[in-house]
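Pasting in a structure now, in structure tokens, and then I'll have a few things to ask.
Every protein chain of the complex appears in place save one, which is left out.
In order of appearance the chains are A, B and C, and numbering begins at 1 in each one.
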Amino acid sequence: MSDVTRSMEAGAAGVAARVERRRRSMPSGWWGMALLIATEFTLFASLIASYFYLRFQASTWPPAGIEPPSITLPAVFTGILVASCAPVYGAVRMARAGRRPAAWGLLAVALLVQGAYLGLQLWLFVDDLNTFSPADTAYGSIYFALLGIHHVHVAVGLLLDLWLLGVLAFALTNYRLIALRVIAMYWYFVASVAVLVLLTQLYPSL
Amino acid sequence: MARIRRPGLLVPAAALALSGCGSPQDTLDPHSPQSGDIAALWWWMLAVAGAVFLGALAMLGLAWLRRSRRGLPFFGESERATTGLVVAFGMVIPATVLVALFGVADLYLIKRTSAPAAGSSAMTVDVVGHQWFWEVRYPGTRAVTANEIHIPARTPVRVVATTADVIHSFWVPELNRKVDTIPGQRNSVLLYADEPGTYRGQCAEFCGLQHAHMGLAVVAQPRARFRAWLERQARPAAPPSAARARRGRRVFMANACSDCHTIRGTPAQGKVGPDLTHVAGRSTLAALTIPNAPRELAAWIRDPQAVKPGNRMPGLRLSPRQVGELVAYLEHLR
Amino acid sequence: MAIAVPREAGPRIERLERIWRERPGVMGWLTTTDHKRIAILYLFTSLAFFAAGGVEALLIRTQLIRPDNGLLTPSGFDQAMTMHGVTMIFLFVIPMSIGAFGNYLVPLMIGARDMAFPRLNAASYWIFLASGLFIYGGVAAGHAPTAGWFDYVPLASKQFSPDSGIDFYALGLIFNGISSTAAAINFIVTIFKLRAPGMSLNRMPLFCYAFLAVSFALVFALPALTCALLMLEADRLLGFQFFEVARGGDTILWQNLFWIFGHPEVYVIILPAFGIATSIIPTFVRRRMVAFPLVALAEILVAFIGFGVWAHHMFAVGLSQVTTIYFAAASLIIVIPSGIQLFAWITTIVTGTPRFKTPLLWIVGFIVLFIIGGLSGITFAAIPFDQQLTDTYYVVAHFHYVIFGAAVFPILGGLFYWFPKVTGRMYHERWGQASFWVTFAGMNLTFFPMHIVGLLGMPRRQYTYPPDMGWTGYNVIESIGAYVLAAGLLMVAVNLVVSCFRGARVGNDPWEGDTLEWSTSSPPPAYNYAVIPRVTSPYAMWDREDREADVENLAAGEKVLEQGHETPAVTAVDAEWDEILEMPSSSPWPPVLALAISGVFAMVILKQWIAAGVFLVAAFVVLGAWHGKEPQEA
Partner (left out) sequence: MRFAPPRSAASPVMWFAVLGAPFAWGVEFAVGYWVTQTGCSVPGQRWGVNVDAWGVVLMVLAFVVASGAGLTALAMFRGTADADKDDAPPPGRVHFLAMVGMTVTVLFLFIIVMTGLGVVILPDCHQS
């Protein structure tokens, strides 16, 4: 029991980093986020499955009058989001080493990139809405639902980033270090799902 | 077609309890090879299940008798013995029974009751579910009727079940299992009646307010009688001769009736309600809700919502005289 | 055998008392994060909904007591039928078994001082309460759903159900799903991380295995329902076309998504009951469960295979045969885990020396009813038979034997079993046994004849039936049975309520129980255990030397953790002590969060999109405030 650490002592960067190093297993927060990701992933699995279920009810896909989605822009944007995982990962490394300012900076960079991604995607989303409507065909419905729900997840991630930047500006505690780790996990999840969503979205053009 | 035998000893006893009750939709009073097989399957499952149930009860009784003594008779209470017992009763025996059931029911019987392929049967009938009645069409003829499906006895008939609105389920328990009517889907089921007779069925999938009053009847007739019936159904309605019926015809065409109902050979071509071309030939009204007799018919026309709340037919506030004339006209549509 | 508090531990106990004390009065209940108080809230709320669902059931049975009865209008019947299903499943059984039993007992059984995420736990409750009020708010406003609990499209689409009742149903269930998901995640993490050091997986009580299985089932099943409900609301509120065949939509898509959730849900409903049974049996037969590993496995397995059987609810929709076979095979083999548990229970009772007191009576009753329900369940894996009997009263009979017999009976047994632990008093034994027999009789009178009318061709969900069908007699018996059943349940309620005040006082361990919760006082203190218990087997309470070790530790101040809201965290599988966590304590934000979310749903149903957005922002602000106070600053 002597080697057991008290998380409450970890009120400052140095101690937090030490507690983190001595931890032998994943903290509760990690498990919590892992399970949240599991359930969210299942939600996307259901949506993607529905997309293909509907596709296999139709003889032509996308239905007549709607041209298949263009590949370039969505692919590039998704690339940007995936790339944004690098600074996130860096931020975690820095925080675990107890280097709060560096972590804060990298997270800020990530936030900017992710924000830019969401902005571009929304612009594309509105552009699509002007060419075909979710209220005309089931294709439109699932297309916009899938993208929309993913954009919502990105937006939530941005809010998490903002909160994290807010608290990390003052101190790095055990609590915030774990928060950073799990929010990073969330971003890896959002990025990987973005790829699946992209492949589904572009399926008619592949 | 050869049929599966029922477990002899069990049937008389249980049959008394179940089939004896004379329900017109008794799944255990089969009149076709299909529901015969299903009923036999039931009796077998009941026999095995009964044995399992009694066995379990016996063990619980044993527990009560030996409540002050530890261990099992013979086996004692060693980990090995008790676990072995659980494995035997909980895994080995069930696995054997379940695999057998899988083979009989899901690999063999399923082929007997599954949908007939197009063209595999002597004839086809299209049944369309509506809220809340059944439209019946005979492809290749003009015949259209409602709720009462005439078929030739001892003849495989392929029913193609579709829907005009929500999901219904076409089900005539004494002839075959049910099949849902799914929007955009053409499901089919085989109807075969061992002997002439009337077999009751009804919608089995919850379909809204009047799900309870969506009955149908399958009338199996000797071939010749059936052909005569079909040939009459295909004809347009004969113009009424009696003056009263003629006035009734005018009432029908002048009022909303003609917007919803079709009477072939007249301007009335409505598609909402059942086809009335030969309505007088049917024995019931409103999907087996009331008998088709002048009094009930008049009551129905006066206030359909009182008879079948929520159905699509409005009361037209006709004068008693008009109603009488209307009834006279409809009664003439044989 | 209870722990006698050694004198020298006095000051430590006082410290714990001071640290874990919560605010008094209503504010205390609003801001509580104590899993036991939250469980009490869950208990009374779900009982209230149980009463509502029961009234709806009596309305249904009274309407069907004779042919062509006019007590309820067709629409009134459809409302009662739909709300009965929704209420009993989402607002009673699940919050009762998971919310009340799980919350109260899981931390106690694993020797923890609280759930892994205490504030999230409180939020789950408040969100559940809000979602229930939301759905019943619709009913009160005259907008009850009428499309049945599985709400098939197109009947539930705007065209055929223009009334907003369906919106209350769909949004209410999404709302409710948030609560269930949060609770499920909380249980998994609690069981993985907060077990007492030494309680490796192979030494974990079966009760906790059941809750682990249930939680995983919820985590993976609920998204399918959420997905379906989102599509339905998109169709209804925004004119999307997911289920409109003419526009390339598909109605079977709904059925698939619904049952991908719906069948695991059935196991979510009965697994906690299995857990309760596996706790009560060893205590009352004075013997460890037979075949422990197999039972643990069976509980997990049922939940897992449960994801591969959903289409057996859809055998009549005309799937292709090769598709149905996947589900038929799984539906048959899923019987085996249940068989394992069943015979493990029975063998344990036979080999032990059972004391047939009220709790065990409920469990034996449960075993009998579950065998019937299980056997009738197997018949649905026989595809042709399923196609003949599905959507008839035979199905209604089957799932009431499973849900009422196999889920509610153990819940009632559990109420009696843990009553002394929660209240510190004993219920009235003779009344307890009488209430069991009345309920058991009522249950069978109500539901057994349904098998027969089903076989006689009576479809379910019809608001009335003609007199000449040969169904009348059975329906009369069923309706009478329903009232007998209600009487039995009233007896239970009266017994427990009266005993709360009049019952004889009992010590920590009136039953010589098998698991840890019996080692602490009745009712347990806010911190559950003054000393972190030592665990070397799944029946910790029967390991006397461990309990004596606890007493010594308490005297020596070992493993007491009285520097704050502290509880040990362990490695997930082997439960090696890893760190000492500082737990969050009472917070006002969970109920506020529930309020904000209710605002969002209320505004969506009123189509006030801007207002909904405002409430959404508010919800995020609340979450920010929620995390403003970090545990270690406590």
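We adopt the following convention: a residue touches a chain if its C-beta (ideal position, glycine included) is under 8 Å from a C-beta of that chain, and two chains touch if they have at least 3 such contacts.
Keep in mind it's a predicted model, so treat the numbers as computed, not measured.
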So which shown chains sit in contact with the chain we cannot see?
-> A, B, C
With respect to the chain omitted from the figure, which of C:Ala328, C:Leu389 or C:Val622 is a touching residue?
-> C:Ala328
Touching residue (missing chain; options C:Ala57, C:Leu294 or C:Ile452) = C:Leu294
Please pick, from C:Trp20, C:Tyr104, C:Trp254 or C:Phe315, the residue that touches the omitted chain in the full complex.
-> C:Phe315
Across B:Trp44, B:Phe102, B:Phe206 or B:Tyr329, the one contacting the chain not displayed is B:Phe102
For chain B, which residues lie in contact with the unshown chain of the complex?
-> 91, 95, 99, 102, 106-107, 110-111, 114-115, 117, 187-188
In the whole complex, what residues of chain C lie against the chain that is missing from view?
-> 198, 200-203, 292-294, 296-297, 301, 304-305, 308, 315, 318-326, 328-330, 332-333, 336-337, 383, 387, 536-538, 571-574
Going by the touch rule given at the top, which residues of chain A touch the chain that is not shown?
-> 52-53, 55-59, 61
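Rule of thumb we're sticking to: only the chains that are shown with their structure count from here on.
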Viewed as a graph of touching chains, is the assembly arranged as a line, ring, star, complete set, or other?
-> line
Centroid distance [mean C-alpha coordinates] between chain C and chain B, Å | 37
Between chain A and chain C, what is the separation of their C-alpha centroids in Å?
-> 32
Could you tell me the distance, in whole angstrom, between the mean C-alpha positions of chain A and chain B?
-> 52
For chain C, which residues are shared contacts with two or more other chains?
-> 250
Going by the touch rule set out above, which residues of chain B reach two or more other chains?
-> 184
What residues of chain C sit close enough to touch chain A in their complex?
-> 116-117, 181, 184-186, 188-189, 192-194, 219-220, 222-224, 226-228, 230-231, 234-235, 238-242, 244, 247-250, 253, 256-257, 260, 558-559, 563-564, 566, 568-572, 576-582, 620, 624, 627, 630-634
Per the touch rule above, chain A residues touching chain C in the complex are 1, 4-11, 19, 22-28, 31-32, 35-36, 38-40, 42-43, 45-47, 50, 53-54, 57-58, 63, 134-142, 145, 149, 159, 163, 167, 173-176, 179
Write out the stretch or stretches of chain C touching chain B in their complex.
-> 73-75, 78, 147-148, 152, 154-155, 160, 245, 250-252, 287, 290-291, 294, 316-318, 321, 324-325, 328-329, 332-333, 335-336, 339-344, 346-356, 364, 367-368, 371-372, 375-376, 378-379, 381-385, 387-392, 452, 455-465, 468-471
